[in-house]
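The structure's right below; bear with me while I get my questions together.
Here the complex is missing a single protein chain, while all its other protein chains stay put.
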Amino acid sequence: MPTETQLKAVLGGWPPAVLNPAGPYSEPVTLLAWALLIGGTVVLAIVLAALAVALWGAPSLRRRLGGDRAIWIGGIAFPVVVLTALLVWGLWLTGDLAAKAPRPGEMRVRITGEMWWWRVAYLDESGRTVIRDANELHVPVGSTVLLELDSADVIHSFWVPRLAGKMNMIPGRRNLLRIQADQPGTFGGQCAEYCGGPHALMGFAVVAHTPESFDRWRASRLAARPASVTSRGQELFMASGCAACHTIAGTQAAGLAGPDLTHVGSRRTLGAGILPNNRGTLAGWIADSQTIKPGNRMPNYKQLDARELNALADYLAGLK
Amino acid sequence: MLAAAIVVIVELAVQIAGIQSGQARDEPAVSLASQSMACRASVRRSAIAAAEGNHFAACAECGIAALRPASSEACGQEERSCGEKSTHPQRNHRQNRLFPKAMDDHRTGALFALMAMLPLLSACEDVPVAPHDAQPEAIKRGRLAAGQLGCGACHKIPGIWPEGATGPDLTNLAERGVIAGSLPNRPAELTAYLLDPPATVPGTAMPKVPMTRQQAEDIAAFLHQPDAH
Amino acid sequence: MKTWAILLGGLLVWAVHFFGLYAIAEFAPSRMLTVILTVPCLAAEALLLIYALRLDRDEAFTRWRRSVAVGGTGLGLVAVLWQALPPWFSG
């Protein structure tokens, strides 16, 4: 069950995510950010002091400030020195952080931006999909994960600030982003590139497990689902057309337009990071997702009567 | 009898609200893919519905449907709007306006009618609302729990996102005589109902949302807070 | 024309260098090409700077012309140097 802290982790909070790194691909940037913020404040203070002197200072001070020399020092020499240092730092860090080809044995995940959710596919060494999921990413603590980012429709941007900077997801391209979490926990993210409609409601979460716990999670996802006992909810799922868009492994449902629901019951959130996930919210989402997330691509299913809705929510919540 | 009448009224209100919000919504943003899916869904359902004489369900492709069969007049209205929609399947008229009306007229009207009737009904039923002597902390905890559990997915509860329209509006719940159509509006009943709605009121649309007794009591306190909203 | 060339020379060299680099990066990324482009541009900036420093300053207009030219080539020199840095940090 999501807790207060978990929801916050998904959606931001204090301390500022950018200044609260949780891995080696965000930590150096945080250091840079602090240097910039403090340095910037100091420079601003110097300029304000110079302005104050120019306006109210003693005549001798003002004379010193009032000439080409002050401009050469303050406007040219000083910035050139500072900016050269910053530029070198920035370039070095850029080269360091930019993800290149996958490393041997590295975990690879393809994340596809969709209007307005995230398709997640865990890949094996050869690039084949082994686990399908949506809107959250499970990673083991302490190892790097290479994300292959692409888009199915418009431009989105993948951003989990505590783990790494953002990277756009552009149709026709595959951008790489490397992340690593150094502590277990849930790290929130959100689409950062305006992608129309409910762009504001396109959240994401990275769940970092200890290696053992991650292995358990992975095994549970890979394990064959026991031959499913046909339930009223499953019947409804098939009969109502849900299967046209959604896949549930082990059933006839194999739609590809919407998120894979094979393990929907175990996901942290619903509607791409915007609602806690339980039977109640599932029912609400099915019946009237358009009020919750206006413009999303799932139509409302108000034709289901109370018992049907309950059964369907029960069934989905049970897909752990 | 009266309980049944209230159920009908509540559901009618919900339906009208749903219809209105469904129409005002930005339907074209729903993609081709999901439209075709919706069509597929409705083909089957409408076949079933036709067999059962359920006119509302036959209109399902509008994405607006009913929970129960209702008067044929209402259905006719539905069908008209269905027809209009289906002739412009890809219509892209954004209906948003710079200054949208705060609420659609029908919806307001229905809610108003509902509000107006409830005190009356409760007087008939003679079920006094128990004063909820809840602690402010419990109310605070309840607000938090309601948010965490996502009650807003179905209900309009001021301050709890996203003010869904599937379930009844819970604004000023304390002033109502009955809840869930048949239960007296008292803390204990409300708590019990929250913990397991289908077991308490068979046939309710509200699923059993996993929560602790403490959470249920807190939420009940939150929903009953006097000058809540 | 000559006056404009004097006034803008340093910055024109910067522009040639920048768009040259961009073309190299876009169409044929190579550290070698970057060097081949950068060295003559730096030399041109340096020569222009020396030329500008030796310009007349006998009257208001020529004094002004000289100082704009000196500043422009100086700035161009710094900017060209900066632009030559990235290939050494990102392979």
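Order as written gives the chain letters A, B and C; numbering starts at 1 within each chain.
Assume contacts are C-beta pairs under 8 Å (C-beta built on N, C-alpha and C of every residue); 3 or more make two chains touch, one makes a residue touch a chain.
To be clear about the criterion, contacts and distances are computed from a predicted model.
**Q** Among "ABC-2 type transport system ATP-binding protein", "NADH dehydrogenase", "2-oxoglutarate ferredoxin oxidoreductase, alpha subunit" or "Cytochrome ubiquinol oxidase subunit I", go ahead and choose the protein name stored in UniProt for the chain not displayed.
**A** "Cytochrome ubiquinol oxidase subunit I"
**Q** Wait, the hidden chain, what does it touch out of the ones we have here?
**A** Missing chain, whole complex, touching shown chains: A, B, C.
**Q** Write down which of A:74, A:102, A:142 or A:265 is the residue touching the left-out chain.
**A** A:74
**Q** Check the options C:42, C:55 or C:78 and report the residue that touches the missing chain.
**A** C:78
**Q** Determine and list the chain B residues touching the chain excluded from the picture.
**A** 26, 28-29, 90, 92-98, 100, 102, 147, 161-163
**Q** Tell me which stretches of chain C touch the chain missing from the display.
**A** 3, 7-8, 11-12, 14-15, 18-19, 21-22, 25-27, 29, 59-61, 63-65, 67-68, 71-72, 75, 78-79, 82-83, 85-87, 89-90
**Q** List every residue of chain A that touches the chain not included in the displayed model.
**A** Within chain A, the residues that touch the unshown chain are 4, 7-8, 11-14, 16-19, 26, 28-29, 32-33, 36-37, 40, 43-44, 47-48, 50-51, 53-55, 57, 62-63, 65-68, 70-71, 74-76, 79-80, 83, 86-87, 89-91, 93-95, 97-98, 115, 153-155, 157, 159, 161, 164-168, 170-173, 175-176, 188, 190-201, 274, 294-295.
Keep this in mind: only the chains that are shown with their structure count from here on.
**Q** When all chain pairs are ranked by how many C-beta pairs they have in contact, which pair ranks first?
**A** Among the chain pairs, A-B has the highest number of C-beta contacts.
**Q** State, to the nearest whole Å, the distance from the C-alpha centre of chain A to the C-alpha centre of chain B.
**A** Those two chain centres are 32 Å apart.
**Q** Using mean CA coordinates as chain centres, what's the chain B-chain C distance in Å?
**A** 70
**Q** I need the residues of chain B touching at least two other chains; which ones are they?
**A** none
**Q** Which residues of chain C are in contact with two or more other chains?
**A** If we look for residues of chain C contacting two or more partner chains, we find none.
**Q** Which positions of chain B touch chain A when the two form their complex?
**A** Against chain A, chain B makes touches at 18, 21-22, 25-26, 29-31, 33-38, 40-42, 44-45, 49, 56-57, 60, 63-68, 144, 147-151, 153-154, 162-167, 198, 203-210.
**Q** In their shared complex, at which residues does chain A touch chain C?
**A** Going by the criterion above, the answer is residues 80, 83-84, 87-88, 91-92, 94-95, 98.
**Q** Taking the complex as given, what residues does chain C use to touch chain A?
**A** 78, 82, 85-86, 89-91
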